[in-house]
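Worksheet for the structure shown next.
Note that this complex is displayed minus one protein chain, with the remaining chains in position.
Chain nomenclature is as follows: A and B, assigned in order of appearance, with residue numbering initiated at 1 for each chain independently.
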Amino acid sequence: MTQTARTYQDVSDFDSWKSTDFLPGGIVTDAGNSMLYITGGWRSDRPVWDEEACTHCMLCWVHCPDSSILVKDQKMTGIDFDHCKGCGICVLECRFKALEMIPEPDSLSSEGGN
Amino acid sequence: MADVTVLAATGNQMVAEAFRQAAVDVLAAYPITPQTTIVENYAKYVADGRVHTEFVAVESEHSAMSASVGASAAGARVATATASQGLALMWEELYIAAGMRLPIVMANANRALSAPINIHGDHSDIMGCRDSGWIILFAETAQEAYDNSLISFRVAEHPEVQLPVMTTLDGFITTHAMERCELMDDATVLDYVGQRVPENPLFNGPGPVGHGMFASLGGSYFELKKAQRAAIDNSAPFIQEAGDAWAEVSGRPFEFVDAWKCDDADYILVVLGSAAGNSRVVAEQLRAEGIKAGVARIRLYRPFPAKEVVAALKGAKAVGILDRSDAFGAEYGPVGLDVRSALYGEGLLIPTRNYIYGLGGADVTLDAIHQAYAELQELAAGKLDQSLSYLGTR
Partner (left out) sequence: MANIKQLSETKERLVGGHRLCGGCGASVAVRQIMLGAGADTEVVVCAATGCLEVSTTALPYSSWDISYIHNAFENAAATLSGVEAAYNALKATGKIAADKEIKFIAFGGDGGTYDIGLQSLSGALERGHDMVYVCYDNGAYMNTGIQRSSATPLHSWATTSEVGKAIPGKPQRRKDLASIVAAHHIPYAAQASIGNWKDLVDKAEKAFNTPGAAFLNVLAPCPRGWRYEAEQTIEISKLAFRTKFWPIFEVQNGVWTMKEVREKDLLPVEEFLKAQGRFKHLFAPGNEHLIKEIQDEVDEYYDYIKRMCG
């Protein structure tokens, strides 16, 4: 996706919200705030991007179910490992062998996944 | 300066006028007897260019309420109307409209529910959704159907309320009978109902929003239902305020309970809607004979005005509760259960009887009302028990 810097309201205390803490009807006003919800931990395998081999054809981007191919100025810039579920579609659809699937390392702390 | 037109009109005509004068943005409706003339009249306003309303001629009542939910979430002022099977078909959507806190105003032409199929007036339809989270008003007359409908917009859209409101009138008796009515001028009505100012509409608001979110996980469903309970419980003062403001304009008072000669009454009948008139006629006849009879007519049914009901009944020796629908399998009909519970809550063990009357539009005769009052005297004297009975059946 085209990444724009954006901050979201902190909802980490959601489990302690009382009835009076909700907007009437449970309306959400911070549209798109599921970016705060990390689904990267679902992965058992992860795609690894070879920037050299990449032609920025965008086929991975247009087929990603999790909006997790990062794009800026019409070029791929990386993978959003906070939200990539490791389905492997991007790897299969890449025609230039610029993406490869590897088993998920035990520790993901350096990449921001949980 | 308010300008009043006196006219002969049916209840449905007056409801349609109220919706027109309230400058409804979206009216999605499906015709059903005995509500049909509300929709027909409104369609004519649209055809004549008298309103800006988007009239959505949906293919079912379920879609009528579904479209109303969408339109209301989008920030529009929304009204609709239905009856009987149509209301039953909407059942799912009634709960959704209330849970999403959408200020939809709906007129219901109270009618029997199948089976057997019957097109005439009773309260079986409306009582089936008494717990749906809607504020519910009952009109006795065509005039009151008009008044209640206008009050409904002001209540529903009040920022502290944000709940749907049903403005109901009895099928045929009130929907179709012609009465002397007073129609307020358009400008005065529009000034009274004001503009809807939605807080977080789908568009034209502060930003993109999500309505109808998924609350299955993490207990938020429970908390949101608690908030909804608080909203309807706390709505009463805003309903009274809206009613009083209309009374100031129209000169017609608004009370949750119309306690007719209840102050000194020994025997009181509790009634909703159009049967109140016959009840008062009989009570008057009894008073001429020295029997202190009274009639407590409930105009606001949800939230249930327990305090006002108890205030009307507290001095009685016996109370008869008239129910124009049955709560099959329960000890009493719906109103009977509510009234008895209210009395018990105040520690008043006044003996009561519950009368199921007028189902499927059956006549509510003066004789039948006389019988009820006579039984209340026996009840007070300990000669009858507190059971439920069908009043006026063969």
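Quick notes
Criterion: contacts are C-beta pairs under 8 Å (C-beta built on N, C-alpha and C of every residue); 3 or more make two chains touch, one makes a residue touch a chain.
This structure is a prediction, so every number in the text was calculated from the model and none was measured.
For the chain that does not appear, the touching partners among the shown chains are A, B.
The residue touching the chain not shown here, chosen from B:26, B:137 or B:309, is B:26. Checked against the full complex, the one of B:9, B:22, B:39 or B:71 touching the unshown chain is B:71. Although one chain is not displayed, its contacts with chain B can still be listed: residues 25-26, 28, 52-54, 56-60, 62-63, 66-76, 78, 92-93, 96, 202-204, 208-218, 220. Where chain A meets the missing chain, the touching residues are 1-2, 11, 14, 17, 26, 28, 30-39, 42-43, 56-59, 61-68, 71, 73-74, 80, 82-89, 91-93, 101.
Methods note: only the chains that are shown with their structure count from here on.
Taking the mean of the C-alpha atoms as each chain's centre, chain A and chain B sit 51 Å apart. Residues 99-102, 162, 199-200, 206-213, 215, 218-220, 223-224, 226-227, 230-231 of chain B are the ones that touch chain A when the two sit in their complex. For chain A in complex with chain B, the residues that touch the partner chain are 14-15, 17-29, 31-32.
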